[in-house]
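Notes follow once the structure below has been shown.
What you see is the complex with one protein chain gone and the rest in place.
Chain IDs A and B follow the sequence of writing; residue 1 opens each chain.
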Amino acid sequence: MIRQSDDIIIGTVARMLVPFIQLFALYVIMHGHYSPGGGFQGGVILGASLVLLLITHGLPETKKLLSEKGVAILSSLGLLIYSGIGLLCLILLGNYLDYSQLSKILQVAPNEARSLGILGIETGVGLTVMAVMFSIFIDISTGGVLPEDEEE
Amino acid sequence: MNQFFLGAGIGISFLVLLVLYRVVFGPGVYNRIAAISAIGTKSLIILLIMGFIFHRVDMFVDISMVYALLNFIGCVAVAKYLEMES
Partner (left out) sequence: MIEIGMIVVSVICILGGIFFFTTATIGLLRFPDFFARLHATGKGDTLAVLLCLIGLAIYEGISLTGLKIVFIAVFMALAQPTATHAISRAAFRRGVQPWMKGEDKK
């Protein structure tokens, strides 16, 4: 169980830096087609920012930000976005993940529809990777024992 | 200008090899953590200089920023782990 450390310096610097780390992770997700990046890399940086909050402020404080229920919802939401876009292309009489069929809904040229489709699935992948990394770190650090089980 | 960057990169790589001695032979774990943080800092500069040599700076700047982030988070995580009593 990660306790709260009684250090002001590291806690303050971590709290100041975490929003900028998350903003940079969003930049990495958005620019996946042009520079090194994409869904997985941005998701890892988002998860690393949450891990930084976890090791400097302790487990009970971080659970107020993102509970275990929220982690489960976020990981499922990312997968839903990915499969949902694929199935939407299937419904519009194309192949699975054939983004050019999205131009029937979005009123843009097929090239731009492909670019927007890839952006959508990268967002879903980033959300899932962030939630799963956070959940794995909590499981490894507490040994699978929930605080409710410890108190009994 | 290319030769100057190449010489600077080779010089800093040689310094990384020198610091590796402290990683291998440092008595105890704290010396090793400090040396690994130093190696991370130097390799960040080497990445950026390589970007200038290949004339593709905008690609290597993103990579070096990510490496600076991960070096910081890893160092703080290991220090927190070493501080906990068993």
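Rule of thumb we're sticking to: a residue touches a chain if its C-beta (ideal position, glycine included) is under 8 Å from a C-beta of that chain, and two chains touch if they have at least 3 such contacts.
Here the structure is a predicted model, which means the values were calculated and not measured.
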| item | value |
| --- | --- |
| In chain B, positions touching the absent partner | 1, 4, 8, 11-12, 15, 18-19, 21-22, 27-28, 30-31, 33-35, 37-38, 41-42, 44-45, 48-49, 52, 57-58, 61-62, 64-65, 68-69, 71-72, 75-76, 79-80, 82-83 |
| Residues of chain A (touch criterion as defined above) contacting the omitted chain | 7, 9-10, 13, 16-17, 20 |
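Here, only the chains that are shown with their structure count from here on.
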| item | value |
| --- | --- |
| Separation of mean Cα positions, chain B and chain A [Å, integer] | 27 |
| Chain A contact footprint on chain B (complex, rising order) | 58-59, 62-63, 65-66, 69-70, 73, 76-77, 80, 83-84 |
| Chain B-facing residues of chain A, complex | 2-3, 5, 10, 14, 21, 24, 28, 31, 35-37, 41, 45, 48, 51-52, 55-56 |
